[in-house]
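Here is the structure we will look at.
For this depiction, one protein chain was excluded, whereas all remaining protein chains were kept in their positions.
Naming follows writing order (A, B and C), and every chain is counted from residue 1.
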Amino acid sequence: MDTSSNLNYLPLLMQVAVAAGFVIFTLFATHLLTPRVKSKKKEENFECGIEGQGNARFPVSIRYFMTAILFVLFDVEVIFFYPYAVNFHELKLEGLLAVVLFVGFFLIGFIYVRKKGALEWEK
Amino acid sequence: MQKMTNSELSQAIYALFGERIALSEELYDTLVIEVAPKDAYEIIEQLKQDPALSFNFLTLLGGVHYPEMEGRELCVVYHLHSWKNALRLRVKAYLPAEQPSIKSVTSLFETANWMERETYDFFGINFEGHPNLTRILNMDEMDYHPMLKQHPLEDATREDKDDRFFGR
Amino acid sequence: MGKIEDLEVINGEGYQLTTLDKAVALARSNSVWPLPFATSCCGIEFMATMGSMYDLSRFGMERMSFTPRQSDLLIVAGTISKKLGPVLQKVYEQMAEPKWVLSVGACASSGGIFDTYSVLQGIDRIIPVDVYVPGCPPRPEQIIDGVMNIHRLVKHESMRRRYSQEYRHLLSEYKIEVTNAENDK
Partner (left out) sequence: MRHEKIKTTVSLADKQCMKMNSTDNLIRLSNGQVLSKETIDGDIATINFGPTHPATHGIFQNILTVDGEKILNSVQTVGYIHRAFEKLAERRPYNQITPITDRLNYCSSPINNLGWHMTVEKLLGVSVPKRVDYMRVIIMELARIADHLICDSIIGVDTGALTSFFYPFSEREKIYELYEEMCGARLTTNIGRIGGFDKDFNPVFHQKLKEFMRTFPAAFEEWNGMLERNRIFMDRTRGAGPISAERALAYGFTGPNLRAAGVDYDVRVMHPYASYEDFDFIIPVGVNGDTYDRFMVRQEEIRQSFRIIEQAYNNLPEGAFHAEVPEFFLPDKKDVYNNMEALIYHFKIIMGESEVPVGEVYHSVEGGNGELGYYLISDGGRSPYRLQFRRPCFIYYQAYPEMITGSNISDAVITLSSINVIAGELDA
């Protein structure tokens, strides 16, 4: 395996090392540098200043989850457009067909979601 | 239509209620009438519904404490305002200090809800039929009614302003 | 401002040697995140301080955080009544260390002109205060001067202070019972 190919991966490796290094460094640095004063009142959850009631772990209404997951779905779909947009000319017609098909499935899914009324906010 | 003057207003009120108005005088361009606490509610209701007078707006409701007047220590003051005749009317009802209680006018004017709670909070006047008569401005744990004249202005538990130095 | 010169530093060509303490303190002093506990008139004057004319964000105080979890400086601007005392105590106690308190205005510092039955005569009765700003309301320049004092405090604070004996004594005076031992991390 000629060495030249894995040489040009070096910058990528350094990039990953710097990114991961920064994250780990800040995590540990803050853990070491900040003083820690624990107290019972500090552990309670913050309810705008008055005594908290009950606990916050309860089934939040489904609409929040539905909106969030649909956003993730269509956001990930957009990511696939980047490679397609880069070599748009080489992929000529069948490339276009593949993408149209891909988007078509999502479109059908979106229409179904609209019909089901998952995005309506008020019941 | 010609705006009604105070004198016409007092005659109209006398015509409407007659002897139930204990006293009526004109102080600084506002007619002041004094009524017995038990029929304050009907008088205000009639004043509101009467087409000619139509006192449709309760401007202010508050209490006054007169410690030296026997049997009439606490006074509830209603400020009514008739927008049709651009006239103000002040209705006063005097209550004894022991169990001061009067019928609440929240059913007539929604705005009286908090004003009555504030008057209860300050003077301890009980408003019968009030949906939620509790303290509104002071802490719930406060046991006395602060606006009564016998209570001091300063907070009793403070220790920074030593009376000896302030010549009190 | 965080001038490098007044720290004990060793200056070389293009580099400076200083203790970790000083470097961290300098970084902290220029990026304090305030919690504006603005209740009454001083709150509006604090808004004027954050406005474009006096612009508090020139000093690294751009980000106002309203949760005590992400704030270092509690700016109490305005009257604190007795009903609000427990709320202020809870907000102060839930702030992450290291934390500072700036009491803006006469009402927060000493009850001001409201020497009445319902006003807490000064917030230092319930929480330890680092800097007091006089005035009713103080002019924005005065508030910024108070913030400058806080920055000076932050810059010269050693990292050991929050574990020191007198800090623990100060907390116990305000009946804040600390659960972790002397210096466990």
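Descriptive notes on the structure:
FYI, a residue touches a chain if its C-beta (ideal position, glycine included) is under 8 Å from a C-beta of that chain, and two chains touch if they have at least 3 such contacts.
Since the model is a prediction, treat every value here as computed from it, not as a measurement.
The chain not displayed here makes contact, within the full complex, with A, B, C. For the chain missing from the display, the contacting residue among B:Ser24, B:Ser104 or B:Asn138 is B:Asn138, taking the whole complex into account.
Only one of A:Asn8, A:Thr30, A:Ser61 or A:Asn87 touches the chain withheld from this view, namely A:Ser61. Within subunit B, the residues in touch with the undisplayed chain are 27-28, 30, 32, 56-60, 62, 64-65, 77, 79, 83, 86, 88, 90, 109-111, 113-115, 118, 122, 131-132, 134-139, 146-147, 153. In the full complex, subunit C contacts the hidden chain through residues 37, 39-41, 43-45, 47-48, 51-53, 64, 66, 78-81, 83-84, 87, 91, 113-114, 116-119, 136-137, 139. For subunit A, the residues touching the chain absent from view are 47-51, 53-55, 57-61, 63-64, 121-123.
The rule is short, and it goes like this: only the chains that are shown with their structure count from here on.
With each centre defined as the average position of its C-alpha atoms, the distance from subunit A to subunit C rounds to 36 Å.
The centroid of the Cα atoms in subunit B and the matching centroid in subunit C are 45 Å apart.
The mean-CA centres of subunit A and subunit B are about 61 angstrom from one another, to the nearest whole unit. Along subunit C, no residue makes contact with two or more other chains.
Note for the complex: subunit C touches subunit A at residues 20, 24, 67-69, 86-88, 90-91, 93-94, 96-98, 159, 161-163, 171, 176-180, 184-185.
Subunit A contributes residues 31-42, 44, 46, 49-50 to its touches with subunit C in the complex.
The touching residues of subunit B, counted against subunit C in their complex, run 137-139, 146, 151-156, 158, 160-161.
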